[in-house]
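This is the structure I want to talk about, given as structure tokens.
A single protein chain has been removed from this complex, and every other one stays in its place.
First chain written, first letter: the chains are A, B and C, and each begins at residue 1.
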Amino acid sequence: MTTSAKLAEQRLAEQKLYEDFAVEHMVPLWTQIGNLMPATPAPAAVPHVWRWSVLYPLAERAGQLIPVGRGGERRAISLANPGFKGLPYATPTLWAAIQYLGPREEAPEHRHSQNAFRFVIEGEGVWTVVDGDPVAMRRGDFLLTPGWAFHGHQNVTDQPMAWLDGLDIPFVHLTDSAFFELGPDALSSRETPERSRSERLWAHPGLRPLSSFGTSSFGAQHPKSPLAAYRWEHTDAALRAQLELEDEGYPGVVEPGHAAVRFTSPATGGDVMPTIRAEFHRLRPGAATQTRREVGSSVFQVFQGSGVAEVSGIEHELGHGDLIVVPSWSAFQFAAGSSGVDLFRFSDTPIFERLHQDRVQIGA
Amino acid sequence: MTTSAKLAEQRLAEQKLYEDFAVEHMVPLWTQIGNLMPATPAPAAVPHVWRWSVLYPLAERAGQLIPVGRGGERRAISLANPGFKGLPYATPTLWAAIQYLGPREEAPEHRHSQNAFRFVIEGEGVWTVVDGDPVAMRRGDFLLTPGWAFHGHQNVTDQPMAWLDGLDIPFVHLTDSAFFELGPDALSSRETPERSRSERLWAHPGLRPLSSFGTSSFGAQHPKSPLAAYRWEHTDAALRAQLELEDEGYPGVVEPGHAAVRFTSPATGGDVMPTIRAEFHRLRPGAATQTRREVGSSVFQVFQGSGVAEVSGIEHELGHGDLIVVPSWSAFQFAAGSSGVDLFRFSDTPIFERLHQDRVQIGA
Amino acid sequence: MTTSAKLAEQRLAEQKLYEDFAVEHMVPLWTQIGNLMPATPAPAAVPHVWRWSVLYPLAERAGQLIPVGRGGERRAISLANPGFKGLPYATPTLWAAIQYLGPREEAPEHRHSQNAFRFVIEGEGVWTVVDGDPVAMRRGDFLLTPGWAFHGHQNVTDQPMAWLDGLDIPFVHLTDSAFFELGPDALSSRETPERSRSERLWAHPGLRPLSSFGTSSFGAQHPKSPLAAYRWEHTDAALRAQLELEDEGYPGVVEPGHAAVRFTSPATGGDVMPTIRAEFHRLRPGAATQTRREVGSSVFQVFQGSGVAEVSGIEHELGHGDLIVVPSWSAFQFAAGSSGVDLFRFSDTPIFERLHQDRVQIGA
Partner (left out) sequence: MTTSAKLAEQRLAEQKLYEDFAVEHMVPLWTQIGNLMPATPAPAAVPHVWRWSVLYPLAERAGQLIPVGRGGERRAISLANPGFKGLPYATPTLWAAIQYLGPREEAPEHRHSQNAFRFVIEGEGVWTVVDGDPVAMRRGDFLLTPGWAFHGHQNVTDQPMAWLDGLDIPFVHLTDSAFFELGPDALSSRETPERSRSERLWAHPGLRPLSSFGTSSFGAQHPKSPLAAYRWEHTDAALRAQLELEDEGYPGVVEPGHAAVRFTSPATGGDVMPTIRAEFHRLRPGAATQTRREVGSSVFQVFQGSGVAEVSGIEHELGHGDLIVVPSWSAFQFAAGSSGVDLFRFSDTPIFERLHQDRVQIGA
């Protein structure tokens, strides 16, 4: 047989083999390894900016057209990463959405294994009821509804209110760990207290209710933060203090001109929920962060001020309420505009740290 | 305007809204919530059986046609869950493949962030070299190549050898945490010792090398097991002992007639790797497990004997080398045939336990 | 030989044996086991009350006679448990002392491996400087100087000030783990800020400085609380909230009429220091605690109000500033007088929990 005949025969045999693989539900590694096992993470997700000035009017239109209630459950519109061809995911693990509640509207109670938080970019007047505890939502507040806590919302004002929802929906969907249960149709509480019961028990620095330790030697477990609300006045004060300490020559900031806090559980000092990390960053006017790469993906929202995010070498101007997604291992840097910038951030980093898959690279 | 005119107008407005959402890369929750947030996990993966009598001849044909070497790296053929439409994943998180190495063949060294193990259903004669330490592979052995360890293989005999590879490739791909690096083209060691250096240091029950604790107060961290090989003679002895203790009336078995061990790190007593759990189960002739549902997915392989797996209400007869996938939250039960059955199992359970998303339901 | 002669011979032989033991530095267990290994803890320490009305004038006299400075280091007078025959220990593990600083006086800087705190029963005007950070001391405050932190004090007023010192001196002495080092003779800071730098960084509920996590995957370790001061206003507010929640029918109190908080590290949610637990308890007028026994010893001080402590069946009336020691496994109960009672408590419980020697028995 000639060489070319042999080659042709080999090709045929290979083709037949691949066909037989397919019939038996098998796939060879050697044709896929480049895609499956890249040298460094090769996200399908892309860096992308969503403008608050676009999001809010769309949410408003939804408020006029779409009722909120049982079935649809929430008037939330998610950021769909352009890299995912229509999937409603900001990143492969994280969901980010704008939720909109019209005047006097209510969203009914339910619970799910997905961990959730709200961050309030502006407005007030909604109470979210978490396991029966009404929690006021106000500008700058960070609010938790950890997995399997019943929750519903009510707007007690004549004004609409919109905020950012963050969840681990994609991660939970991907890993087939989703549970969902409807609650009672009526909200379990219509009270509108200034402070939730959770805060009254837990929002005292370094002080834990003795009843929270349980009766065993090892104490009750608190995998999720028992504190439902992190108020803007505290976040702002903590950031201000770091910058003042920097002015006085003392440690506290992360790097020059960059103050930051992580939202943590007062029961553990660790992340508020097992899959989601949340932080607040403040850059002085003109300050910039070091360039970093991290395993895991993040969503940033500008709370106030403005700045420039450079992600994978592309600069994006960001103003009030704008959101940007940073995919895994993409180099990113933030620089503040002339009045500084306040950034809310959430990420899936706890997943990687808990599974020892985390890496960070600092510098370009 | 008439009611129907109003309705038509509403439909048009909604349609326009959804189009505008799409332009802005937004997706409403209310149209997707049923799919995204089901009442209980709704896996795309399906229970499926791959027969060893089918797999092995296909691997053999690949051995004749496809060379192993740089680029393709490994002659491994993965189980592609029929629910995934061609994706080479056994479950959303786990990769399972048959790897085949011909007489005198070598697979070159590389390393990756994915965690990997081998389980040997039959044969011997291959040494896998893990971070320079040659580890013999023999029938019944469970062998580790944890994330970021360099590894290559050589077959020193005139017989081919095939085995099961298990990795967290889908999980790592999904979460964009993949790193990969080629090693030297030549194997770092061609020695063929009976026992690896890792075993010589670590395979002494309850005894740790003092040097493994490091010098800090807290000791060196060992997120992954330092023991490269779990030998069949030990696994078999441990299972036999449990059944003998049961005969004598003492505790030890998991349930009547069902002995089981988990492969663990001697440095922590926990899972061998952060994302993968591995266990070995032995059922006496005629014994059956309770029906269980678990968050997370598993792959079982029959090592010896035979039996019946009932998954989601469907019975599957299983014999030597056969593999079955159990998707998340699917009810499953195993019953041994007349000569009992030995089952190797691996799963992604550590992911859910570490993220507090684990649930187990025992009984029908 | 007669029986009695045999017995006499036996006695002689035994006596000779015991003498030979003594020469060789050996002691038989069988003559000591009752003392060494009692059925339940048999403390040498006794329950005892020290009156503030007695302590304070004695401290005042010491203030007139004894200078404070290098060598003696501190004008602290310790509670010497009557069961210990002159040893300056409140319990076998805990030291409790009244420390007195005259107008304009200073106590020089030093550091030691012993963990220390201050609790301020009354007065103000002293700053304690902890690792260079000046911390105001005021009525009701709980202040930390964890092991190996440099610290000194200055009184910037024309009034004397006295407070409670708590340390693990006996435990550290007993276990031969004491280290001590003098600091500079002059205080490292004479500033008198309202709030310490430590509070400015850490006293924000649930918010951690990002810089506190360090750069490793696992973050910086914080075996001791980074928060130097727990202010009365927060403690009082936390206790008040628990009783209000009880009035409203919600959980929060430990038991009816009994509010309590534990001072914890914001970095871990656990005890402030590895050997010392500190708590604050408030009983409503007329309320009483359940009777408890615990492994480990405690010291209580009445902060305000009055009540009755029953320890080992004996009742003790307690008023402002009075201190009572509860030895290990002694049954104790507190009952509030007509205006309620506020109790500061510290104990060695973390030692037992960390070593798995803890036990609690609730009820008589």
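Following the convention adopted for this analysis, contacts are C-beta pairs under 8 Å (C-beta built on N, C-alpha and C of every residue); 3 or more make two chains touch, one makes a residue touch a chain.
Remember, it's a predicted structure, so these values are computed and weren't measured experimentally.
Participant: From the touch rule at the top of the page, work out which displayed chains the omitted chain touches.
Facilitator: Touched by the chain not displayed, across the whole complex: B, C.
Participant: With respect to the chain omitted from the figure, which of C:V27, C:A186, C:I314 or C:I362 is a touching residue?
Facilitator: Selected residue, touching the omitted chain: C:V27.
Participant: Given that one chain is not shown, which residue among B:A267, B:L283, B:V299 or B:V325 touches it?
Facilitator: B:A267
Participant: Taking the entire complex into account, which one of C:L7, C:L58, C:A186 or C:I362 touches the absent chain?
Facilitator: C:L58
Participant: By the contact definition given up top, give the residues of chain C that touch the hidden chain.
Facilitator: Contact residues on chain C toward the absent chain are 10, 13-14, 17, 20-22, 24-33, 36-43, 45, 48, 50, 54-55, 58, 61-62, 65-66, 71-82, 86-88, 92-93, 97, 112-114, 147, 169, 171-181, 223-224, 274-275, 295-297, 327-329, 348, 350-352, 354-357, 359.
Participant: On chain B, where is the contact patch with the chain that was removed from view?
Facilitator: Residues 197, 199-211, 213, 215, 217-218, 222, 225, 227, 230, 234-235, 237-238, 241-242, 244-245, 250-254, 260-269, 272, 279, 281, 353, 356, 358, 360 of chain B touch the chain that is not shown.
By definition in this document, only the chains that are shown with their structure count from here on.
Participant: Name the chain with the Cα centroid closest to the overall protein Cα centroid.
Facilitator: Nearest to the common C-alpha centre lies chain A.
Participant: Could you tell me the distance, in whole angstrom, between the mean C-alpha positions of chain B and chain C?
Facilitator: Inter-chain centre distance comes to 51 Å.
Participant: Centroid from C-alpha atoms only, then distance chain A to chain B, rounded to Å. What do you get?
Facilitator: The mean C-alpha positions of chain A and chain B differ by 30 Å.
Participant: Could you state the distance in Å from the CA-based centre of chain A to that of chain C?
Facilitator: 42
Participant: In chain B, what residues contact two or more other chains?
Facilitator: Chain B, residues with two or more chain partners: not present.
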